[in-house]
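All protein chains but one are shown in place.
Presenting chain A:
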């Protein structure tokens, strides 16, 4: 009788132990999912689905390293049997084409107009920057007046003639 009881105790104990081990060795899918999801938080855009210990990763990342890191993070999670990595690596969207520099475009248009005028005024050179026409060289007063009238008609921000010598 005592032997029988002892045997029963052993059986019960071992059964309990077995149960505990099996519990510990086989976490529920929901627990795995929670752990994996927490591990993946550092990489946004990835979701994990767990079924019978198999983790299926989905989502989109911008590079292969992120994809591999997510797979490794899932693999090392306790209870995970295998990982199906369905993460897509998508190249980041190309940077938007540089907006045409409005100021430079306006300067180029102004420069064309200025060049067309100044070519008829030997001895004078003109430069355009930020809508300001800078005049250098030397000219007779009446010629310079004609040039100034023509340049002002191009609607510059300023005509800087501080470098001009009027004879």
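Here is the rule we go by: a residue touches a chain if its C-beta (ideal position, glycine included) is under 8 Å from a C-beta of that chain, and two chains touch if they have at least 3 such contacts; residues count from 1.
Here, contacts and distances are computed from a predicted model.
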*asked:* I want to check something: the complex is missing a chain, and I'd like its UniProt protein name from "Cation:proton antiporter", "Sigma-70 family RNA polymerase sigma factor", "ABC transporter permease subunit" or "SH3 domain-containing protein".
replied: "SH3 domain-containing protein"
*Looking at the whole complex, which of A:34, A:58, A:84 or A:150 touches the chain that is not displayed?*
A:150
_Tell me which stretches of chain A touch the chain missing from the display._
112-113, 115-117, 119-120, 141, 144-146, 148-150, 152-162, 164, 166
